[in-house]
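Only one protein chain is missing from this complex, and each of the others stays in its spot.
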Amino acid sequence: MNELLELITQIEQNLAVSVRLWIPEICLVVTAIALLLQRMVFPAWRRGASFIMFVGSVAALAVLIWQVAGQSNAAGSVGAFLDVLRLDQLAAFLRGLILLFAVLFSVLTWLTHWPRIEDRGEFYVLFLGSVIGMCTMVAAENLLLVFLGMEMASLPSYILAGFEKRERRAGEAAMKFAVFGAAMAGVMLYGLSLLGGSLGSLDLPTMRANLTALASHRDLHGHGLSLILGTLMVVAGIGFKLSAVPFHFWLPDVFEGAAAEVGVFLSVISKAAALGLLTRLCLTLLGTDQASAAGLPGPLIPFVVGTLSLLAAVTCTYGNLAAYGQTNFKRLLGYSTIAHAGYLVMPVAAAVAALPVSQETARWAVASMLFYLVVYMFMNIVAFAGAAFLSRGAPGEKIENYSGLVRTAPGFVICLAITLFSLVGLPPLGGFAGKFAIFASLASAQLWALLVVAAVNTVFSLFYYVRVVKVMVLDPAAQSLSFSLPLSSPQGMFLVLTTAPVVLLGILWQPVFDLVCRAAGCQ
Amino acid sequence: MILAGILSPITVTHYLVVGIILFVCGIVCLVVKRNIIAMLIGVELILNGANINLVAFSSPQLFASGTAPLLLDGQVFALFVMILAAAEAAVALAIALQFYSRFGTVDVDQGGQLNG
Amino acid sequence: MAGLIFLSAIVFLPALGALILLFFPASAETAIRRITLGITLVVFLMTLRLVFPGDGPAGETLLERSIHDVRFVAGEPGYQHALAVPWIRSFNIEYFLGIDGISLPLVLLTSFLSLLAAAASWSVTKHVKAYSVLFLLLETGMLGVFLALDFFLFYVFWEVMLLPMYFLIGIWGGPRKEYAAIKFFLFTLVGSVLMLIALLMLYFASDVRKLPEEARRQSLLSSEVMVKSLAPGDKPLHTFNLVALAKLGQMPDSPFNEPAWLGKSIAWWAFLLLLVGFLIKVPSVPVHTWLPDAHVEAPTPISMILAGILLKMGGYGIIRICYPICPQGAYELAWFVCGLGVVSMVYGALAAMAQQDFKRLVAYSSVSHMGYVVLGLGAWSLVPGVWDTQYWKMGMNGAMFQMIAHGISSAGMFFMVGVLYDRVHHRDLDKFGGIFGKMPAYTALAIVIFFAALGLPGLCGFIGEVLVIFAAFSYSRVLAIIGASVVILTAGYILWTVRRVYLGAEYRGPHAEALTPLTLREFTVGATLAVAAVVFGVFPQTVFHYMAPSVNRTVDEMAQWMKAVSVNVVESAAEETPEKVRHESTVVLDNLSSEVLEAGSQR
Partner (left out) sequence: MEAILPQLLLAAWLLPLLSFVVILLAGARMGEGGRGAGYLATLAVGVSCVLSIIALVWWLGHHPLGGHGGHSEVLTGDWYTLAQFESLRFSVGYYVDSLTLGMFVMVTFIAFWIHVYSFGYMHEELHDVHDPFVTGADGRNLVRPGRFHRFYQYLSLFCFSMLGLVVANNLFMVFAFWELVGICSYFLIGFYVERPSATLASNKAFIVNRVGDFGMIIGLATFLFACGTLHYAMPGNASEHHPGLFSIVKDATNQLQDKNNAASSHEGTPTNVGHEKAGGSSGLETANKIERNRALTPVLLTLAGLALFCGCIGKSAQFPLHVWLPDAMEGPTPVSALIHAATMVAAGVYLVARIYPLLTADALLVVALVGTITLFLAATMAVVATDIKRVLAYSTISQLGYMMLGLGVGGWVAGLFHLFTHAFFKALLFLGSGSVIHACGTNEMPAMGGLWRKMPWTAATMLVGCLAISGAGIPLVIGLSGYYSKDAILAQTFLFHRMNPLFGWMFYVALGVAGVTAFYMFRLWFLVFWGKPRDEHVAHHAHESPRTMVAALVVLAVLSVVSGWTVPGTSWGITSLLEQSRVTPATETGTLQSAVALRIPDEHASHEHTIHAWVSGLAFLAALIGFGIAAVFYGIRWLDPEDVRQRFRGVWELLAQRWYIDQIYDAVFVRNALRLAAVAAWIDRNIIDWLADHAALSVRRLSQWDDWIDRIFVDGAVNALAAGIYDMGIRLRRWQAGKIRVYIMWIVIGIVALFIIGTIYLGIGANISRG
């Protein structure tokens, strides 16, 4: 009786702490409710949805920052809600990133006037639901929450993909996305069930302990098949969210069909969440400290490294190559997203590879991944915002429609060009700093082959990014082009404000790198 | 041999076999059917295959050791999966409806505006 | 500190100028041109300030001096005004600028040619503002490359030039500008990607802690890294500091000597990767084909910059990074480097001979002339046991001098081609002739410049070429002989060109009426280059005075490395060799004398 009481007290205390730490997400929930109410209560307040969304996301972000800032560095890690969520620095950072994106996203949609005012409330609610799911994903420490988070993040995004109702392609994209996503969710779930079953728990740390026990019994072979099948299915599920090859087929279609705003959402935080999940799964399951990582069954780590490396290499190469032939700017950005997913998986592979050797190196690799995520977020926001502005202002989405754009919208083109060159990875832009960090992590984990692949891909990627710049800058102006976007307009200022970090992160990246280091737990 | 298989006491492996059969059925359904409703049914089959796994892993009777790997967790998981499956089906059907209203069909191959 | 600030000012002043220009209305073309010229002039004067004569108070160390005096002390082999400030602590990246005898002439060349190119930019009439902005950004990149002493910083500057160059060729270029621009971009990017891999290899293999404390102090590490390195701990402390990397690379038990792949060491691989990266820039056969296209399509001032400065970065990289950091790779691959150099020399000259396009011809001559640089840098002529470094020093100095000389002569040649092109709008060699009669002053200047490229004594091309050939001879006689034969080919294509373009009775191409005498601005640019060609040809000591101590230091360091690593292997041989040699020569002389005896007896 006493024990039960103690347990209940414990649970109560834990709940109290957990809820307090979960306030940012609760803020989002409140915002969502407010958005729904606003439609009923103040239907005349045309800008209400955007306003509420902005205030809500800013509040969530502010709370999160306040919480993190208030924390002492050591007490970074809390197992919330009876340890189903691990609210550590990594989770906090990724949640911060996601919330920051939410803020910028609300501004962006405000500026692009999309979707229509009457649909905007729903749009934001769906978006917020997805964001909450992503926040769950990055913190999940229990297979149930992993799946829950994935589904929460995915379901609204299917609808968002088809949100442009008048656009025929959007409907088709949404359907493909939904069916494919549901199938992949099923596959992943099956994998999760196998993993959970063979490792005897849904709780990741427990699974980790059991894995070591299994290894010491040396009868892994019996469980080996289900372990491998489970791992692969889980990787497939996460790969789907990451749009890694060969689970990428949906992405270009969706990016082409859906609005650019949805594209940026899918390409940035969806990836961030999936990467956070992948990192956590890998690092938790394969070792939290050097000694235990070394105790894992021999070929397991090489196997995971090999799988992830292969996935990353193929994804990156495929994305870059397939982007060549594209004529649609949004589709091109879709392939660019695939390629970058490859780059982003690389440091995770490096982290796993470094686990048996040096915990510190592994953390550095994670930090480099996080750093690239930050840069990547800003780059993609600029690129997709550019696409969004263009798709509203310029005739058509074909790249050749933008020829000579620099004559009518020089500032806009400069911002876009900076971003595209940053996506190539040229110094002194943020993309280079990020890529450099990733390359460094590969080098430190001695993954030379992967490093060469990544480097070669940098060269590959040059062509198609530069082609866009070339069309906009070098080619003669198209007759019909009347697009202009002065930097002093709100849209222009948004672009400048989001391009500025792309440049600054290439020059002064120490502060942000300190941040990601802290998130990844390295000294 | 087959007889021996049938006559042996039911273990977790039998359940897993059922689960994997469901899973494979679901995949085949997804691959073979062109009707979106049928495909969604395939998804349901996959999810249920996983559910069987989860439930089987949480049943102590099936294990010689007398304890199951997942216990209650697995069952809770299965419940969640059911709910999510419902949600997913709702979303997917809504989209399918939209698709139908636009293309006049629910044959996924009829959508051809986008190509890889 | 004053030194660092001054160097930073030199580097970033053009970028600042570009920023200011951004706020000018695009229609104010004349003002923008003048401001661009003014900025390049100020930068040039600032670099000249470095070599103002005069000594500081006696008894000061260089570091102390650098606090209040920005002048460069000639004859001092080490780095000056070198100060490292932490930049990105996570990777121990430092903002580390410094100057020594190797970089000083190149910095001066850069600011000098930038000034002239800015003056030559009046012929650019399209989008003047954008042109000027990109031009100034380019100058910042170039100066940065020559002044950076942190590998990462070096790499950043190296890449920074890429974009402006891409646009400068791509927007203001000739008919095939897009192809040329992307080709340039692609080749260079491949090179820099290779460099990036090597950079990471070296970084992660490096460990400041392995350096003896004395060497650490000499490496001019920033105080922060120094403190870190002194703190207890066994984690390796990686570094991008080029000086420290060189010191690490030259340790007998260098961490770079560990085997990496295919039985070769890290140093070997890093050297190869870096070398290919730099050779693309030099450019050396067979990775040179971007150059003719880029040169032909680029506008005249950009061709001047491209040939005069950008190509030098390759050579600079080889001497500043490849050799000091990876002496092992350099030693083992010397034959490869020299071979490529010679092949470039011959091949470039031959290809130049077959060109119809004036600018293409000049471009190929650059390939040929930069081959001398590669050969001179590559000729590792040190023989264990003899340790005679003088030929090696001669070769290195010759190669460095050749870089300066080629900077002047090739920029001049491109300018000369540009002057003609501006008037008649074609470059077909068969459609010139008789320019001598129409533009005598221009022809005189052009002939001086072309003869400087031909390697005529008294002009700047001669010294470098001859020294390189002499030095190569002590490395490989075959290569030296093949290399020397290039003087014939060079004479062939240059004289043939001069004859077809400048001599003859009359002009055979279109727009004959446009062949007006030089404007004052054109004359000033051309005459400055011609005078520079003469001055450097007659007084090479002006360059060697600053350059030689640092180059010699580089050579000495590598010789020391070689002594240290071969001490086990060659020690016995080293003592033996003179004996042996004496013995051999005695044998030969014996043979000689016996023949004399025979001859005598016959008489």
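Going in written order, the chains are labelled A, B and C, and every chain counts its residues from 1.
As a working rule, a contact is a pair of C-beta atoms (placed from the backbone, for glycine too) under 8 Å apart; a residue touches a chain by one contact, two chains touch by 3 or more.
Since the structure is predicted, the reported quantities are computational estimates derived from the model, not experimental observations.
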| item | value |
| --- | --- |
| Candidates A:84, A:159 or A:233 - the one touching the absent chain | A:233 |
| Options C:218, C:485, C:524 or C:560, residue touching the unrepresented chain | C:485 |
| Contact set of subunit C toward the excluded chain (per top definition) | 183, 186-187, 285-286, 288-290, 292, 347, 350-355, 388-391, 393-394, 397, 434, 436-437, 451, 456-458, 462-463, 466-467, 469-470, 472-474, 480-481, 484-485, 487-489, 491-493, 495-496, 499, 502-506, 539-541, 544, 548, 552, 578, 581-582, 584-585, 588-590, 592-593, 595-603 |
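FYI, only the chains that are shown with their structure count from here on.
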| item | value |
| --- | --- |
| Graph class of chain-chain contacts, one of line, ring, star, complete, other | line |
| Chain closest to the middle, measuring from C-alpha centroids that were averaged per chain | A |
| Between subunit C and subunit A, distance of the C-alpha-averaged centres to the nearest whole Å | 44 |
| Between subunit B and subunit A, distance of the C-alpha-averaged centres to the nearest whole Å | 27 |
| Interchain centroid distance [CA atoms averaged], subunit B/subunit C, Å | 67 |
| Residues of subunit A defined as touching subunit C within the complex | 360, 421, 426-428, 432, 436-437, 439-440, 442-444, 448, 451-452, 455-456, 458-459, 462-463, 466, 470, 473-474, 509-510, 513-514, 517 |
| Subunit A contact footprint on subunit B (complex, rising order) | 12, 19, 23, 26-27, 30, 36, 39-40, 42-43, 46-47, 49-51, 53-54, 56-57, 69-70, 73-74, 76-77, 80-81, 84, 87-88, 91-92, 94-96, 98-99, 102-103, 108, 111, 113-114, 116 |
| List of subunit A residues in touch with subunit B within their complex | 143-144, 147-148, 151, 155, 158-159, 162, 165, 168-169, 171-176, 178-179, 182-183, 185-187, 189-190, 192-194, 196-203, 249, 252-253, 256-257 |
